[in-house]
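Excluded from the complex is one protein chain; the other protein chains are retained at their positions.
Our next item is chain A:
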Amino acid sequence: MTPMATPADPTRTAHLTDDRPVIEVEHLSRRYRDTTALDDVSLTVQPDTITGLLGRNGAGKSTLMKVLTGQELASAGSVRVFGQSPLEHDSVLRRVVFIKEGQVYPDISVRRALEAASWCCPGWDHDLARELVADFDLPLRRPIKKLSRGMHSAVGIIIGLAARAELTFFDEPYLGLDAVARHVFYDRLLADYAEHPRTVVLSTHLIDEVANLLEQVVVIDRGRIVLSGAADELREHAVSVAGSSRAVTEFTTGRTVWRTGSLAGQTVSTVAGPFTDLDEARAAAAGLRLAPVSLQELVVAATGRRRDAAAELSA
């Protein structure tokens, strides 16, 4: 029942030459004693794409990233990164950088931390690292322990970008960073990604902010993938329907309704697609207004209380 992520846009020439997915996950489960962190997860990530891994706290995003970087074991299923198991596979891990949420560093200065990172990363770009340090106004001599929360996050972002690894994981990389600093991150990520295309997987709560940066989206809820596909196409998964309550009810009968609210004879409902031209014509004839929902709304709808509805949608 779990969908495979749709392959990246085939019109992008970069993908024509190398279409082997960077990440291939099949029926992956990760169980702890009494909880299931990942439940039959299957997905693929194409090379040179930016993929958003979205979901609520505790949905399994971090566990998935840890399994993909060989820091957690799979209880069942198979995981391939660059075609091989990431577990203790140096040739795979050398090509990967993982910026963890709340990464703990040894008790050293910022300068030493960046230096150490540069030794581990074959693609490290010193100039980019220097520019990023200036962008984030990072005090190089200060011990990492004495950095503010935001500065601490900036260290991770600098390492993640300057490493220029073929596969980069950012797990909630910007806790404590203000809006200005977050936009520095977005700009730098886009600019460097454009010049040096690589595969980036980014998990975040700030869906509205990153929606336009993403080419692929994977939405995970309670360990299961509830939505995945090209960011452009996900919007077709659901619409909001507004109009007289009777017309809305008539239109939405037989469809999965995620959310609905009524006031004074008017109803607004978020309903699952797909919608044909005929559906749209019918809605227009009934005086209904159809509007697309944002990625954020879609994720909220797919990971909200109506769990069964979300599962149905992805089926």
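Just so it is clear, a contact is a pair of C-beta atoms (placed from the backbone, for glycine too) under 8 Å apart; a residue touches a chain by one contact, two chains touch by 3 or more; residues count from 1.
The rule we apply is simple: contacts and distances are computed from a predicted model.
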Looking at what's absent rather than what's present, what does UniProt name the missing chain, "Energy-coupling factor transport system permease protein", "DNA metabolism protein", "Methanethiol oxidase" or "GntR family transcriptional regulator"? "GntR family transcriptional regulator"
For the chain left out of this view, which of A:56, A:112, A:235 or A:255 touches it? A:235
Taking the entire complex into account, which one of A:104, A:134 or A:194 touches the absent chain? A:194
I'm checking contacts with the chain that's been left out. Which of A:23, A:37 or A:50 qualifies? A:50
Contact footprint on chain A, counting only the chain that is left out: 8-9, 11-12, 49-50, 183, 186-187, 190-191, 193-195, 212-215, 231-232, 235, 291-294
